[in-house]
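Accompanying notes for the structure given below.
Certain chains of the assembly are absent from this excerpt, and the rest are unmoved.
So that you can tell them apart, the chains are marked A and B in the order they are listed, and the count of residues begins at 1 in each.
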Amino acid sequence: MGVVNLGLIGAGRIGKVHAATITREIPDAKISVVADIFVEAARGAAELYGIPKYTGDPEEVFADPTVDAVVICSSTDTHAKFIERAAMAGKHVFCEKPISHDLRAIDRALAAVEESGVKLQIGFQRRFDPNFRRVRELIANGSIGKPYLVHIISRDPAPPPIDYIKVSGGIFLDMTIHDFDMARFLLGEEVEEVYAIGGVMVDPAVGEAGDVDTALITFRYVSGAMGTIDNCRKAVYGYDQRVEVFGSGGRAIAHNETPTRTTFMDGDGLHGDNPLHFFLERYRVAYADEMRAFVKAIEEDTEPLVTGLDGKIPVVMGLAAWKSLREHRPVRLPEAG
Amino acid sequence: MGVVNLGLIGAGRIGKVHAATITREIPDAKISVVADIFVEAARGAAELYGIPKYTGDPEEVFADPTVDAVVICSSTDTHAKFIERAAMAGKHVFCEKPISHDLRAIDRALAAVEESGVKLQIGFQRRFDPNFRRVRELIANGSIGKPYLVHIISRDPAPPPIDYIKVSGGIFLDMTIHDFDMARFLLGEEVEEVYAIGGVMVDPAVGEAGDVDTALITFRYVSGAMGTIDNCRKAVYGYDQRVEVFGSGGRAIAHNETPTRTTFMDGDGLHGDNPLHFFLERYRVAYADEMRAFVKAIEEDTEPLVTGLDGKIPVVMGLAAWKSLREHRPVRLPEAG
């Protein structure tokens, strides 16, 4: 089909990550238009990445007949609406997570996608990280055997701005959501129950915003396998992203990536690197691979690797985690969704 | 005070471990008598370790005026009673864990110890493992800062005999009890609530005996710090004993010990050792150091490093875990004890 023409909606941080990736690493796709309600942001991205057209009005992207697919990187509250608009315009959609904090809005968006027959891929880029993908393969190919226990550690180097936390849906919807997706991705099966505890350890302002900054989530899969998620908004040593899966055949551990493998030893012991700084560094390859996969799904007319349902379920899990934390008891997913 | 005279009660596996340690590595202690209700076992140990006297009747040990202290390695159901008998006879006591599954029996034993003024040390040898001790030091010296999250992984290479499981009090009292002690030891503070889930993944016979073989316990400390314990009665790759503590200052991880540090790389990748086979290998140094500490506490008339209360609380935690598993809800310790 030649080159896939993309319309980029949202020229903030993650929008620029995708713009850079598409421009540099995906020869069979190009961004033909970028929209941002801050038109200056759109103009800046257009210049930086050589995008021929920019606009302050996303509707121009949906109306553009040369656009094959849109990449939605705008603020979360616009995701569901833009998915619907794109579907109505017959354009494939790549959308950043989460689709919405409102399950009805998600359902409406997914229904629109279903009806129109366009493809929808959700931006859970960690599925494309080579380390986690390797763990997934070890499960899929039977090396790990029957899975028993899963551990996901996901700690940020620093909390986001408090203003963001106020609208983000809180830790379970803005941070743990990636780990909920990871839990499903690793075993390829559904979680049926979650139990969440948490606290404000890092910054009282997080608590005043109605959120926790440190959390521990226990979950159980339908098969009986069990798991934990360990989250903290601040680790002084950096971005800590690890996974362990243990089963009847053995255990796999995905360790952190680091800037170098160089160690130094002096009288005080052995010294090595901290992890790669944050998600842009750690998931550089994953961001490129997810976009490549999206373009390939369009070109080859196949199901995207992260579906709309994959976008919805972690939101249900996040809502269930909030319910669990508030009611201090395990919560089954249907109670939340 | 010269050499400390010990009476060994119980000449089974763990009794022999202590006999070997005392004989070879603790010059200022000696075992002057060994008792086992299977008198042949007592005789065998006496021969093997050059113990001058053996008997089938533990009462002979309590009655022996030359015995300064007893080392109780008999079956769990006799521990509390023998502690009481030793205390009444004015002998210091080293007792294997757990003291009892019955909290009233524990309280009676501890009261007898209190009244008589003898010393009591409980056999939580993992506190003496150099790896876990290092983690403890990093907390105690402030390196880790305020602790946020604790993870304890403790998996056995193979399940014990089903007959043992039937009388052991189940996984939370025979296996997790070490991890409950570890949770308290690492942070030096009390746990106030536990939440336990589990399943029969390894062997249906374990379930038929009324136990689970795989469990996940979440707990919360009084300070608000949180933690998990991951237990399984069978890991095909061996004895997995790890700990992680994460706090405001950083994180410490105690990895497994292995027979060698030799690696081999061929076309299939890098290959390294499995962990040390089981507890006798992994905790060789810890078994020696706990006994040295007991002898030193007697010699220097100091408080033992693992007290009677340290022996009781993990039993309460185990009972709380069972209550949590059965009632499928978080349980506060006072509910169990």
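Definition applied: contacts are C-beta pairs under 8 Å (C-beta built on N, C-alpha and C of every residue); 3 or more make two chains touch, one makes a residue touch a chain.
This is a predicted model, so every value here is computed, not measured.
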{"item": "Given 2 visible subunits, total identical subunits the whole complex contains", "value": "4"}
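In this section, only the chains that are shown with their structure count from here on.
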{"item": "Chain A and chain B: spacing of chain centres that average the CA atoms, whole Å", "value": "43"}
{"item": "Contact set on chain B toward chain A in their complex", "value": "146, 148-149, 151, 155, 195, 197-199, 201-202, 214, 216, 218, 220, 224-228, 230, 232, 235-237, 240, 246, 248-251, 328-330"}
